[in-house]
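Heads up, the thing below is written out as structure tokens.
Missing here: one protein chain of the complex. Every other protein chain is in place.
And then chain A:
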Amino acid sequence: MNAVFPTPQSETSERLLSPEELEAALRDIGARRYHNLHPFHRLLHDGKLSKDQVRAWALNRYYYQAMIPVKDAAVLARMTDASLRRVWRQRIVDHDGDAPGDGGIERWLKLAEGVGFRRDYVESTDGILSATKFSVEAYVHFVSERSLLEAIASSLTEMFSPNIISERVSGMLKNYDFITKETLAYFEKRMTQAPRDADFALDYVKRHATTPALQRQAMAALTFKCNVLWTQLDALYFAYVAPGMIPPDAWTPGTGLVAETQTQAPGTGRLSAADVPRLPRGVRMRFDQTRDKHVLLAPERTFDLDDNAVAVLNLIDGQTSVAAIADRLGQTYAADPRVIEVDVLAMLNDLAAKRVLER
């Protein structure tokens, strides 16, 4: 990966910022560091992840969701003002619900079940990446140990979440056949909850960060929280996208899933980089001399192929993985193989959906 991360700007101004300037500075942190900028999220929203990669995300993110009320209870425990607690405790209610079967954690479990997990496996947190756990636990410790201002400021990533959520919901519904509107019910709720929570927290920070030092603490707290989220996606990318190093005891595809009721025909479904694609019997590429172009012949249809498609299909031999095909194309065209890989996967998954390519 050669993704260029924005260099953090100096936030060491000694001057006291006006409340408006402080808000602008906080929003600027989100614009540069919020995890919607992470390559993993781009892949997620654009439909470039395999079903198993989406599962890894849903499973790990459960740990974050499950610990949010613990985090908020720690914040609550530090509030000496009842009126503040009355507002903050709503966050715990939102996540835990008022009764079994209700609340944000429950809705996240529904999402995990929607992508095929058994509920008990998800709740056990057995397959969670240790990097996910470290990040989330660092967040709980942070709000317990730092000032109340910093604890509240660290929650301000909610200012940035409505955008990412609407992008995520529409992207996932469009791009993944296994994602339904019901599966994504969690996000529907958050669309209204997050802005309400963020408005309150932002107002608190603007009123209480009354010195340059306090303002810098608030900004640092929000930066820390962005890193908590970013690091979780780094870990997912490293384990499940590239290089695909899954740590010992972390979830591996096939584990913790409900036995699929409708058996998937062998060789079908979305491909990921590690899969080996092949053209099944009855699908073949040939050069059409009459029309002076390559075509892919398939049952009852003919696909016209451009040069890129021909280059990819020429490398499909039933033994070479998508990643290896991208590597070879990267050498041939002197381009980043991981960038090529995304395009190759999109093309191959399109052919797989039309049932003319298998693995």
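Everything below uses one rule, namely that a contact is a pair of C-beta atoms (placed from the backbone, for glycine too) under 8 Å apart; a residue touches a chain by one contact, two chains touch by 3 or more; residues count from 1.
Throughout what follows, contacts and distances are computed from a predicted model.
You can't see one chain of this complex, but its UniProt record names it "PqqA peptide cyclase", from the set "Sn-glycerol-3-phosphate ABC transporter ATP-binding protein UgpC", "Alkylation response protein AidB-like acyl-CoA dehydrogenase", "PqqA peptide cyclase" or "FAD:protein FMN transferase".
When you scan A:Pro69, A:Gly269 or A:Pro337 for touch with the missing chain, the hit is A:Gly269. Remark: the omitted chain is touched by one listed residue; of A:Arg27, A:Arg146, A:Lys189 or A:Arg355 this is A:Arg355. Interface residues of chain A with the unshown chain, by the touch rule above, are 177, 264-265, 268-270, 280-284, 286, 288, 290-291, 295, 297, 299-300, 302, 352-355.
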